[in-house]
Every structure is written in C-alpha cells, then in structure tokens.
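The structure appears below as structure tokens.
A protein chain is absent from this complex, but the other protein chains hold their places.
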Amino acid sequence: MSRLFTATVTENRRIIKDHYLITLHPSGKIKKPGPGTFFMLDVNTGFDPLLKRPFSLHRWLGRDFQLLYRTAGKGTYLLSKKRKGDTLEVLGPLGNGFPVRKKAKNIMLVAGGIGIAPIIGLAEALVPSKSVIKKGGMHKNLPVLFYGARTKNEILCTDDLRSLDMEPIISTDDGTLGKKGNIVNVIKRYLTAHPSRVRDSVFFACGPTPMLKALSTFAVRHKIRGYAALEEHMACGIGTCLGCVVQTSRGHKRVCREGPVFPIEEIIW
Amino acid sequence: MSRLFTATVTENRRIIKDHYLITLHPSGKIKKPGPGTFFMLDVNTGFDPLLKRPFSLHRWLGRDFQLLYRTAGKGTYLLSKKRKGDTLEVLGPLGNGFPVRKKAKNIMLVAGGIGIAPIIGLAEALVPSKSVIKKGGMHKNLPVLFYGARTKNEILCTDDLRSLDMEPIISTDDGTLGKKGNIVNVIKRYLTAHPSRVRDSVFFACGPTPMLKALSTFAVRHKIRGYAALEEHMACGIGTCLGCVVQTSRGHKRVCREGPVFPIEEIIW
Amino acid sequence: MTENSTPDLRVSIGGLKLRNPVMTASGTFGYGDEYAEFVDLNRLGAIVVKGLSLRPRQGNPPPRIVETPAGMLNAIGLQNIGINAFIKKKLPFLRQLRTPVIANFFGDSIGEYVRAAEKLDNTDGIHALEMNISCPNKQAGWSIFGTDPKVTFKVVTEVRQAVDKPLIVKLSPNVTDISIMARAAEDAGADAISAINTITGMVIDIKSRKPRLANTTGGLSGPAIRPVAVRMVWECYRAVSIPVIGMGGIVSAEDAVEFMLAGAAAVAVGTGNFIRPGITIDVIEGIRSYMKSSCIRSMRELTGAAQC
Partner (left out) sequence: MTENSTPDLRVSIGGLKLRNPVMTASGTFGYGDEYAEFVDLNRLGAIVVKGLSLRPRQGNPPPRIVETPAGMLNAIGLQNIGINAFIKKKLPFLRQLRTPVIANFFGDSIGEYVRAAEKLDNTDGIHALEMNISCPNKQAGWSIFGTDPKVTFKVVTEVRQAVDKPLIVKLSPNVTDISIMARAAEDAGADAISAINTITGMVIDIKSRKPRLANTTGGLSGPAIRPVAVRMVWECYRAVSIPVIGMGGIVSAEDAVEFMLAGAAAVAVGTGNFIRPGITIDVIEGIRSYMKSSCIRSMRELTGAAQC
C-alpha cells in the first residue's frame, strides 16, 4: 500500500462553471484516507507546471476516491482536461486530517467556497448512517453546517447534503441564497441565538484564509475549540522541503505534515 | 488569410506504431500550401515544450490539410494525444517547397522513413489525375518513387500510392519488403539499368540526413539535378531567429525561409 | 481616475519618446520586415533590430539552437548582414514606420564599438543605439566586455563620447553583481540599461556525447530565466537612476507588468515572438487593461511599484 501510486480517471465531470468532480481509481489498494487528508496529483507531461498539485479528499468510496476542485491556473486547467481512462501519478493520502470523534457534541462544520470539498467527506464520517438514525436517538447530535459562497450558483453538493439529512445554514456574498454576507457573521448570530450550543462545541473549518482568520478570532474569544484546514504552496507534500510552513504558537509547522488541519487557537495569522 | 491561425483537429489517427495522421480544419481560409512547405504547431499548454513543432504538408484537401508524423519526443507525444475537436495554434504554410513543374521529365521521388510525408503530397501534385490519364498519353511521365524504410511494417501510405497508380520501388533495412538495404543503392542500380533515365531527370527527396547526403553525392557526380527537403531545429519558422541555418555553397541559408527544399548541389554536408 | 479613462502608456527612454513600453528584443524580431505580416509594427513601442557589426558576420555553424525546459539555448554567433547592408536594404522599410527603431550593435574591440556606433549615430531613421556588451573581447582574450566593470566603463565612455543619440547599454546576466555593471554603465554616460541578455548554458547529447550546439555553449532565454531576469532588473533599478528596460522570458502582459513592478520603465519581448508572432500586441493591450483595472494612470506609477 504505497502512498505513491497510479490512478485511472473513471470520471471527471464539470459540475458548475470552473468546478469539477474527479473520480480516481488507484491501481492497487491504498491506505484509507481520512477526512481532511489530501492527495498530490501529477497533472502535466512536460515540466511546466513542475510540481504536483494538492487536493483534499472529497469522498472516499472504499477503493476509489473523489476530489472536488476549482480551476485556478495551469495545473487545475490541465486536470480538468483529463478524460476517462487517462492515468495520473498520485501521492497520498498525506497529512493529518480532522480529528473525527463521533461522540463529540455540537459539531459545527464551516465551509467557504471550494472549502466544501473536504467538509462533505467529514460530514459523511460524522453523520450516523440513516439506519442508525431510524433506530432512534442520535439525531440530535447531527452536526450543523455553515456554508458560505459567493453566489447561489456556487453552492455545491446540495444532493450530498440532502442524502445526509443535513440542512446547511447558507450565506452568499450577494444574498442570492441564504443570508447575505459573511458566513462568520452568520455563525456569530446563530450562537447568540443558541447560547447552549457554545458549550462543548467544536468547529471544523475549511475555506479562504480571511474566513478562517475571522472564525479563529471569534472562536478563541469565546473559548470554542476548533480545527481549520490550511493551504500553503507545496513542493514535496511529505515534509522534507519545509516549503509549506505556517506560523503557529509552537513555531513553524508544515501544512503537509503536522497539518493541513491545525487546532484553530495555535495558528498565528 | 493570415499565416497564424487556429485549427480544429478533425481526426488524429494512429496508423502504425508511433506514426499518426492528423487532419486539421483551419478556422478561416488559409494560403494554399505547396508540396514541401510546412506548418508549425503549438502542441503544449505550459512552456515545456516551449517552441512550435514543424511538420511538412502531407496532403492539402482544399481547405483542411493533413500532416503525417512520427512520435519522436515530448512535442509529438503531446500532439498524438490531441483528439477530435481540440484546437491548436498553427503557423503556416512556411518556406519554399518543391519546384513543381508538371512538364518535367523523368521525375524521381525519393522518400526515406517519415520523409514519405511530403512526398505523397508532391506525387499528387505531379501525377495527372486519372481522367487525364484515361484520355491517354501522359502516363509515361509518371514519376518513379523510391521509398526506403526500416522494415515492411513501416511502409506507409500504400493506399494513397495505389490510388495514384504509382508502384514504388521499395527497400527495407531488414529486407522484409522490396530490396534489402539502402534505397540510394537501389537508385544507383536502377539508373545503371535504365541509363536513358539519367538524362533530363530530377530528384525530389525527403528523408534522413545520411540518405540525402548519399543521394546528393551520387547526383552531383552524375550531374543529375535534384532537390532535397532539409530539417533543422527551428524556433521562429519565419526567418528571424537565424537558428535553422544550413551551410550551402551560397553561405548560411535558413531552412525555414530559403528552404526547407534546397537544390541538392548547393548543400554542404 | 475612473475605470474608464484611458491609461497613458507613453514612456521616455533617455529622451526617446515611445508610444508604449513594449519593444522587441534584439535578435528575436529580425529587422522587423518578417513580422509585418503578423504584427501592426506601428503599434509597437520600439523595434530593436538584430545585433549589427561593422562587417557582415556568418555566425556560428549549425546546430545553433536547442530547446530546454521552458527555455532555449541559442548560439547564433551574432550573424548579421553588417551595418552598411542594413542601412541599404532594411532601414528603408523601417523608416516608413512611425515606430522608433533602436539599433543593437557590438564589436570585437573598443575601436570597432566606437566606429559602429558612429555610423549608426550618423544614420537617419535610427532613433537610439543599444550596445550589446555580452561579446568576447578580442583584446583581452577570453573575457567579455560585459563582465568586468572597468572594461564596461571604458567601452561605454568611448562610445558615449562618439554618439549623440540615446545610448542604451545591454547588460550580461553572467555576473556576480549586476548592479555594479549597471552603475558602471550609468557612470560612463549611458542613457538607459537593458537587462538581461541570455544566461550561458550548455546541453550535451548523451547519444553522440557531443554538445548539442556546434558552439558548445549558448545563451539561455525564455520563461525559464524570467525569475532571474526580474531579480536582476530589480537590482539594477535600485542601483541606478537611468531607466531600465526589462527582458527575459516575457510571454504575457502579466510578465511584462511583473518586470515593471520590479523597476522596468519599458520591456522587450524576445523568445516570446517565436512562441507566437503576434504576442507583442497582446502584451501592449494586456498592460493597458491591467493599468485600467488597477487605476494606474501612467507608466511612472507602475515602474518600481513593487513593495519589497
């Protein structure tokens, strides 16, 4: 079960403008990836782009896995051109994902934009299967999902959420769906309205830096525990180049190795 | 009719191992390319490979055109991956092709390996259409084609030759088809057997450098006129970089501009 | 300013006024004529022609170019038709344009540099001179005019005294500290600096075990060298007060803007012309859009605006 393997594209589907869902079939058995861990994909033929590109696990399908990505530049453009049957070299699963504890109470998932990608996989890991729910009881512990996006059309994965019985609390920058504005403000208002939720609660967040920073400031002030998945430019993905460090209260930490998920209070923004 | 245009791939077919035939549909009308002229194709997304790749006109279809190519490295590998509907940036037609004079007598076409690519287009331009032949007379002036390849399986375009009513004289390095060995030796023997052919004859040749060199030495010695299509690494394709020069009796000449077809006696090997 | 007002792309290089800051890099645009088919030459900031010498030069034997990852090596060997033939055969075409023509030139000795410069200075239709000092110095054996600041100072001083037109000195990147070279050129009276010329490189064919270039080594250009070129332009910008013309791997307007932020008053597109003949016009239009959308009114606000 090497973490360096070849995978075949079984599907690479455009979901909405600039957003794709790719399903990869590893040539052999791979290590089971946890929510919040990531893979690095070799997308090129020549040496431009040079480095592998990191993507969070979106969903683990037992042997195959899915990534959800947004085209940002050359690398993701090339990835979006891959078709069924093409093969890629992949490194992973890498890093430390979200600390999934099914018994945790008051879990609040926070996704911003394409940050929904790992949050879906995390939700699936956290949410008891429907059969369990039917047998009663555990429903109350369903995590709450806060999901911010630029506009209604960029709200992704609504089918997945529905099949999880999750009703996300949504905000959009332009107000075309859910509350208008910043998702962190929505969270603040929500917790003011549900003060009991603050105790024993924990955030799991993925999204743009300004969102994570605002969330972290808020969480630290209210002593809410939380974990955020960070991004940094990566070369090796396995901890050797020291290129991907972030500043934390415990010194420079590598996003690819100690992260990408960090306790929110340790991060120095 | 700009010589810089976008073309859509309408077909890109593997003919035999490592050999492909691509048909391109220019977005607008282009300048009619003559046999022996070439096009430069942009095959990449990033900057590796950096430069456009040159390919001789194989066949002109009135508006679309075909190139016949062999995968040699990164650029031709990427080209071989293009599929129907993909678009490419193309520069061309470029250079000076074979001086086609339909009335010339005793035309001897010489192709080595992938050098058959432009020779087919040239043959089509030289050979009177079947209807003309049927009306009588001109059959005698049919050019003779000498065609050398490594092995039987690498003899290309046999259907095209048949539809031209041309019976190539073939040699293969391993003797699996036609004479065994070097095509230039075959030509020498042929001309010894048909001395009348030597007078008023002219060679049009394309193939590997050693073949062209041997042919040129022979032709010069026997005072046979001839033209050879040369190759040199190219950057611009339009005469500005001075990268593609060859040494000739008239000084450095640019393959992309004064060539790629040169009078055989001018080339300094 | 509103987003709609038109940014002013004009720049002045040592008194020479350009419509916009985008030139062609010497040796990559021939004498302009071959590109007329692809580029409206009247829209360019300036045309810098292939390096000229007093006498015509055959250049190096082939092979002269080899591709490398995101770059290319060339060893053309400064082949050119010579100043006289240029004036007779190529300049008449260029004179019809409203775009300024900059004559790149070189010599094998200080005397040759001076004579070449004088001739070009006395020729109508040439608006500025660009001195290529990345040439082997015959007088000093294997060294190069552009790697010893004392030699650079001397040759630029002598050329400066001989000419009236704006004098641009084009620096070699193959030096420990390019800012010293830039200062030497400025002290000697140069009106502007061009940076950078190609970086010396070599490729060996492992089958034949011979260098791929007949000349053994060649000059590396293209996107591969861009980060090095941007750094050197930034170093030159901080070292001198004359304008710096930035070049090295520019293949888009974004690249050009990067050089300007680093300190370039103008830029030149070289290898990019080979990748796509019409690229210079796209670069000009892209700079215009960038300035518009960033509310930058004039080139002066852009040059050196990086916050380092």
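Each chain carries a letter (A, B and C) given by its place in the written order, and its residues are counted from 1.
Going forward, a contact is a pair of C-beta atoms (placed from the backbone, for glycine too) under 8 Å apart; a residue touches a chain by one contact, two chains touch by 3 or more.
Quantities reported herein were computed from a predicted structural model and do not represent experimental measurements.
**Q** Just to verify: which one of C:46, C:262, C:283 or C:299 makes contact with the chain not shown?
**A** Of all options in C:46, C:262, C:283 or C:299, contact with the hidden chain holds for C:262.
**Q** Specify the residue from the set C:49, C:78, C:175 or C:190 that touches the hidden chain.
**A** Considering all chains, including the one not shown, the answer is C:175.
**Q** Spell out the interface residues on subunit C facing the chain that's missing from view.
**A** 68-71, 73, 147, 174-177, 199-204, 206, 209-211, 216-217, 220, 222-228, 230-231, 234, 249, 254, 257-258, 261-262, 290, 305-308
**Q** Considering the whole complex, not just the chains shown, which residues of subunit A touch the missing one?
**A** 2-4, 42, 46-52, 89, 91, 232-247, 251-252
**Q** If you put the missing chain back, which residues of subunit B would it touch?
**A** Subunit B touches the missing chain through residues 46-48.
What we mean here is this: only the chains that are shown with their structure count from here on.
**Q** Can you tell me, using the touch rule above, whether these chains form a line, ring, star, complete graph or other shape?
**A** complete
**Q** Measuring between Cα centroids, which chain is at the maximum distance from subunit C?
**A** A
**Q** Just how far, in Å, is the C-alpha centre of subunit C from the one of subunit B?
**A** 37
**Q** Averaging only over C-alpha atoms, locate the centres of subunit A and subunit B and give their separation in whole Å.
**A** 55
**Q** Which residues belonging to subunit B are in contact with no fewer than two other chains?
**A** 46-49
**Q** Residue numbers in subunit C touching 2 or more other chains?
**A** Residues 69-70, 223 of subunit C each touch two or more of the other chains.
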